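For this depiction, one protein chain was excluded, whereas all remaining protein chains were kept in their positions.
Every chain is named by a letter (A and B) in the order it is written, and numbering of its residues begins at 1.
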Amino acid sequence: MDIIVCVKQVPETSEIGWDPKTGTLLREGAGGILNPTDKNALEAALQLREEHGGHITALSMGPPQAEEVLREALSMGVDRAVLLSDSLLAGADTLSTSYALGLAVKKVARYDLILCSKESSDGMTAQVGPQLAELLNLPQLTYATEIAVNHNRVRIKQRLEGGFRILETCLPALITVERGINQPRIPPMDSILETYRDREVQVWGAEELGGDKDHFGLKGSPTQARSVYSKRVKRGQVSILEGEPDEVARKLIGILRQRDLLRGLHGT
Amino acid sequence: MAPDGMGKYRGVWVSIEQGDGNPARVSLELLGEGRTLAEELGADVTAILIGEGVSAIAKELIYYGADRVIIADNPIARDYRTEVYTEIIVEQVLKEMPEILLIGATYMGRDLAPRLSARLHTGCTADCTELHIDKEMRLLVATKPYFGRNLMADIICPFHRPQIVTVRPGVMELKAQDRGRKGELISVDVDLREEDVKIKVLDTVKSGPGGVSLEEADKVVVGGMGVGNQAGFEMVKELAHLLGAEVGTTSLPIDEGWISEDYKIGQTGKTIRPRLYIGCGVSGAIQHAAGMINSELVVAINNNPKADIFHFADYGIIGDVNQILPALITELSTVDRKN
Partner (left out) sequence: MDFTLSGESKLMVKAARDFAEQVIEPTAAKIEEEDALPDDILQKLAKARMLGMMIPREYGGVGSTALNVILILEELAKTGSAAAFLMAFCNSVAETIYHWGSEDLRRRFLPPLCDGSSYPAMAFTEPGTGSDPTAITTTALPDGNSYILNGTKRFITQGHKRGFGVFYAKDEDERITAFMVDKSSQGYSWSKPWALMGLAGQGLVDVFLKDVKVPKEDILGEKGRGFHILLRWIAGERVQQMAFMVGMGQACLDESLRYAKERMVGGRPMTAMQGFQWMLAEMHTSIEACRWWTYRVASKQDEGTDIQVDSAALKLFVVPTIQEVARKALQIHGSYGYCKDYKMERLYRTIAHAGVTAGSTEIQKTIVGSALARSKGN
């Protein structure tokens, strides 16, 4: 069973700059990590391969430094890693990103399953998975906390508000995974060494992808940030309660009692 | 003047989520917001209602602000499935050409909205905290917290229609219904066959009606990074328990593994409107503030007097959460015993 896992390099902290002209994040040069939930997606793929055999390709779109996260994927055990990198691809919104990823998936060609994280820790839109599924005309199974494959059918436990559903569809399909679905394996040291010594990350640019260049990057993004600004929420004047902990505690409880906020106290 | 070619798109649509014979609260909130946007645009609000045996809901949608309700009532739509809802909505959208489509950012909504945007090749903006109309450009401006501390972004979708946005439950106020409102009900056929629908729903399980949902909580105690560790969160829970309050958190404690993401409050979590909010070791950065700013009474405990939260708290305690919480717990336990 062949699997493609889409991964992303995200900023490590929120201390990252943005371009005031385009409103896009300045990813290049800023430190990056593998999006945490992508590790879960990779682990899910590796577990499926252990059970069913097959081939796993890790795929990412990003600046050249994003190669690091693909090396991490290789060291976890995927068979192949492909980076889509080209200045033409930069500044893409989720739809434009999905378009480029879709072209890459078609180029990889052989796949039964595409796995993505539910969302990346920077944008947190959770849009690329479903958009990619649509562009590839695949059924999408989102928010998976469990995955089981049986012959040509795949079943997931889908997390919802206050509960879950069991969904099933036929392969090929696209699944987005929840963070708690598994505990990602720690790449062993020899695997890490091999990644840098013996293995290669393929890099594809706009030329290799083909497609319509007008759909790439900022140009191909239906949405754009018109402005990015600092906003502090402000609301009236705060009253600071002073004193030792037991004193402020008393003061606060007194205020709450006065405002009738102590009703519904445990035991009353 | 709308951007080139966009002028012929008119109307604000709201995709309605429903379950157990009732519309989801977020859909009603969005009808109210849709109404406001439509008034500025001089346009109509259309609700699109999909399901099986749901026609009875349509009237209520009109009371909450819809001028028209498109009803696709069919057994094939009994359970939400991406393909079914996508097919139906796309067919109607292509026919009627709305300029805006609002969808509640629930699990299902976030499954549906991007799929629609890809099929319609249009923009989708997730988890917006505010919506306005740029009248001059006839554009929807969607505001949301941006990556980074205290940054906001205004997102627009100038050259594609409909402009799709998702909004989390509780972000928009639920406006009062007007039972005198009249509207048009339009039933449409659903031309799908079950054998063409690839996804099957084998089971649906609702976890028990345990506790109040955060969005409806009357009082909430929130722990942030300042709580320091898992043991600290036990104290937060203890305080909440004594107050008869729910527990919430910001995103970093979830990353640290101290508490699950079910409790997240903020732009990418839940939005709350309690009578009482107590923030323990919460800095008050916009990503979280966006989710609790409508709390009636805000109390903040933080040892950094410069923390953002003190800009919008009503009462502040500058101190170490690990000292204040035990003091509050002790004080409340005494009050308890007196009662």
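One rule holds in what follows: contacts are C-beta pairs under 8 Å (C-beta built on N, C-alpha and C of every residue); 3 or more make two chains touch, one makes a residue touch a chain.
Fair warning: this is a prediction, and the values are worked out from it, not measured in the lab.
Novice: For the chain omitted from this view, which of the shown chains does it touch?
Specialist: A, B
Novice: With the missing chain put back, one of B:Gly226, B:Gly244, B:Gly284 or B:Gly316 would touch it. Which one?
Specialist: Only one listed residue reaches the unshown chain, and that is B:Gly226.
Novice: Given that one chain is not shown, which residue among A:Thr24, A:Asn40, A:Thr57 or A:Ser75 touches it?
Specialist: Selected residue, touching the omitted chain: A:Ser75.
Novice: Mind listing the subunit A residues that contact the chain we can't see here?
Specialist: Counting over the whole complex, subunit A touches the hidden chain at residues 68, 71-72, 75, 183, 186-193, 195-197.
Novice: What subunit B residues would touch the chain not displayed?
Specialist: 226, 228, 303-305, 318-322
One rule holds in what follows: only the chains that are shown with their structure count from here on.
Novice: Subunit B touches which residues of subunit A in the complex?
Specialist: 11, 14-16, 18, 23, 25, 36, 93-95, 98, 122-135, 139-143, 155, 158-170, 173, 179, 221-236, 238-241, 245-246, 248-250, 252-253, 255-257, 259, 261-268
Novice: Under the stated contact criterion, what part of subunit B meets subunit A in this complex?
Specialist: 79, 82-83, 86, 106-108, 110-115, 117-119, 121-127, 141, 146-160, 198-207, 213, 218-219, 241-244, 255, 261, 268, 275-276, 284, 286, 289-290, 293, 297-300, 308, 310-319, 323-324, 326-328, 330-332, 335-336, 339
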